[in-house]
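All protein chains but one are shown at their positions in the complex.
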């Protein structure tokens, strides 16, 4: 199929983007030289007068914004919150009309009147070349101050609303990342990897170039050179139970794989937090890999358990815990010893109570919103995966020890069961887990020793 | 710049799209075999349950929709209007909260509650492969029944709202169309040309291949193979005063052009009516051409006057018209003769009163919304162009004679004046026109003879 | 695989080529203004002095050449033959050295000395942008005069030698031609089709766009926009016995094909005559199609029999022919009647003797070089195909009737047998044919009636 014509469309976007970058480097207007404030410019842009120069105006605002220092930037966010909210008078009028005649027409006017003016502002700022990228960065900076400025959360909600529409999965493009990918993308893969750090170009190459490794990323036409999210995949011969062999510098290439293991998923754009594409990513990657290698039968993750150590610490402090016996607590005291996992003497007693506690953690621990306590579990279970296997001392890195005492788990994506699992999770808060995991909960120590690994 | 990686992104979209098309041709589910109605499926999709299968569900709905015959299709639109409007109960609750405490937070909830549920439905349908194209077609079909079904206009408004966001200029890509463009695109240029019909491939080639011709189109990443709007450009040595020489089969190529004439602008997607990109198109094309040929100094249209003949007919019927004297009316009776323009005897008496009437038409005639009576004038004046020149008998085609008695005009895009012109038009309803045109209004017949051509 | 970087390489060539074309249109040096003749320029180029400006010099020569009228062009060819042959003196010296000491070293010098100087001239002319294309055109023009100018054949031989090296199959690229192919290529497919004429763009589309049609062409990196050879393929459910249904305007698309039928193969570049790529084309196309549709089991042609009518005419005139009985001759007299094939009365008596004669023609008729009399047969049998089936009245077009009385045949490409067939043909002049064809030779009329169709 000769589809390169369409392929060049995006190239045009890209050129445009780069041209802008160059231009902005070169032409620097002195901020002081501007007669209008950025707020005035925003009002001007919204006024609709001067629509003919909307693009230029949007570009000027974004350039101006890019030069703001922290203080003025927060002031700008405040202005977005206070001055670009909904038009109260118009809203009241619309509500009166609705109350007089509650029809879809009057509701429509209520809807429009209640829309914060900044939504239209953002849409118009998006007219500027590279506008989308600039808005994503703007939100990233907003998120940076959101903790201590609750009053700005409405602004954030408007960003999320627009981004959810613009970054609709229908507009995302999946691309394989390999050794023939441009360096400008690859360096971002190195930088954005959030789970198992990539230590330079040689390490990167080991993850994307061998025949039993894959990497895929989602891109958006308006975000030039920027992956949104990516996943690293190892083709293996069985469900892996530790991360070390996957990341090893020296290892044999797998010739005939049966299993695709997703061992790292990283979001790249903090400014797009809350706009989820992870679930689409995994499903589309599974489709891609299946097409290439129809023999693959198993799709599984090798995932961290980021909230386990914190939970266990709290649980150990609970008097009369329903989860841990006094015996368990005693055994788990070894966890407080430096390097406890390095010698059988301190390690072995921990194993059984820890795995049993982990089974409880996954099957019963809940956060305040009655969801699983583990954030990674929430992601994969919400996607319709099943908790398949728990792996004792699967991640001996400092981080692995700190956040989960070395525990890692596998979530299984069984294509035929995804929908059912997802519904059970979404509607009944059911935790779908393998029998192996479930049994663990009430297993005797001896049984744990068998099933745990 | 090696940006082809990004170029391939869109290729992926394209492949995806084509793959889908192939698939839908092949797998045809018997409509009767479905247990759920399309409405139920929509509710299901909205329910959020089964999000894991959102893509599949969206695809199924769109496939189902594509198989509907006229009756059921209208029933579906009715359901969209009646059943997928805003949630009244939720809206009332939100309004109560707002009235109790009119803050941006309560307004936000009013906004959300007042949003018709079909907006979210459309966003989710967009998850399907080729979802955007399917939704644009859906709206095209909705427009087909909108005339006689005012009750569906709220549905249409929601389409426009979403499309305006999705087809934001920031996501559009300008592409030159030439003889190296894929045939699948070119055949659509032939089909969509709306101003001066293209009579097959040879005619097309004459318009895009010679060195003094250009054609540019806007594309959107999610609409594979489909131009949104395109413009045809002739490079000329002066402002042209007739369309014939431009479309002539035999003509000399212009070697050193000074003027770029936009002689045809065609919207391609009826389903995107009301989502304007024409103004962006012209400005971006001017930028492109300037880059390639810095010597070009003049940017002008050669435009039809689609509403002139109708207006003149009505004006001729007005007793004591302020526009036409009895003498004028008498002279203009020739217009009712077949082939009046073909012999000097019937043609010459018409010229002066017609041009004078045309000057009035452009400078003073208004539609019910107090805008210029001529739709093409509204477009170009709204873009910031100036009415530069009126051309007597510039279009001798049947259509040209019928809609404007052969009259064509030039709108001038003077880069430095666009913004000012636009504001004058937008704020004061000013019609920016050249002195030549203005003088015509009160010219003696002799003067018209001089300035009119 | 992100290989677009490499893809852009050729784009660069293409741009370069187009840029040149534009330039040559613009800058026209008056031929008279040149002080040096084209021959002097060639000597200059060969002299090696001025190597730094070799590219410019080569371009100048080719531009000059392109402006020659017929007479001077032939004079140029004569000069190539007479003045740019081998250096006799140097050759004699080299031969003396060889005779004194017949080693590989002295042979090497003989080789170099015997090389016509025009070979190096052609290599240096190839330095010019688009040089390869210009040289191919030069040879095309040489071929035009070769009939009456035997003395130029040495020049032609040198072209063939160089082109065979440059157009080595290792440098050829197979591309699918479909409806997404640029128009500039498609128009050449229309123009170059040599077997079954393409009647405009609609006819073209019927041949390349439906799902049961394919078209592939070979390209060379140095010949921009120019297919070298292409083949049209119909996917069918059995071996077709007539061309009409394949070219029909109205027909059903084949959903599940078992057979790929090559029904037209056209060479595009007369200047590359004698440089064969047809055999590589078919084999590579079979590979491509197999990859896409592993279910295809049969690869077959539907071929014309271009030399049959001529042969039969001669044979009918032979007294006491070994091939045709007097009875046959009498029956075949119907062939001399206008429209003989349109009514059973004149058609039916012809059938049996004609098919029997055709079997003889294929199995025994030889040209002066002891090869099959039929040129298409030589091509396919030489490729290792088998003569599979003869089809009575399979091509009712004027040309089909004229050259073969409507007969067409199928050559079968059986992958496992190609090598063996080829060797049998090459070494023993064996004609590999199906039993059906062989039996026909001695069949009774009744048997012919059964097997012939």
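Labels for the chains are A, B and C, by order of writing; each one numbers its residues from 1.
Throughout what follows, a residue touches a chain if its C-beta (ideal position, glycine included) is under 8 Å from a C-beta of that chain, and two chains touch if they have at least 3 such contacts.
None of the values given here were measured: they were computed from a predicted structure.
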item	value
Touch criterion as defined above, residue of C:115, C:140, C:187 or C:209 at the omitted chain	C:115
Chain not shown: contacting residue from C:221, C:310 or C:396	C:221
Touching residue (missing chain; options C:39, C:79 or C:95)	C:95
Full-complex contact with the absent chain, from C:38, C:185 or C:300	C:185
Contact footprint on subunit C, counting only the chain that is left out	1-15, 18, 48-53, 55, 81, 85-86, 88, 91-92, 95, 98-99, 102, 104-105, 107-108, 110-111, 114-116, 123, 126-129, 131-132, 154, 157, 162, 164-166, 168-171, 173-175, 181-182, 185, 219, 221-222, 224-225, 279-280, 283, 383-384, 418-419, 421-423, 426-427
Sites on subunit A contacted by the missing partner chain, in the whole complex	2, 4-5, 7-8, 22, 25, 179-184, 186, 200-201, 205, 211, 225
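The criterion applied here is as follows: only the chains that are shown with their structure count from here on.
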item	value
Mean-CA-position distance for subunit C and subunit B (Å)	49
Residues of subunit A whose C-beta touches two or more other chains	1-5, 7, 175, 181-182
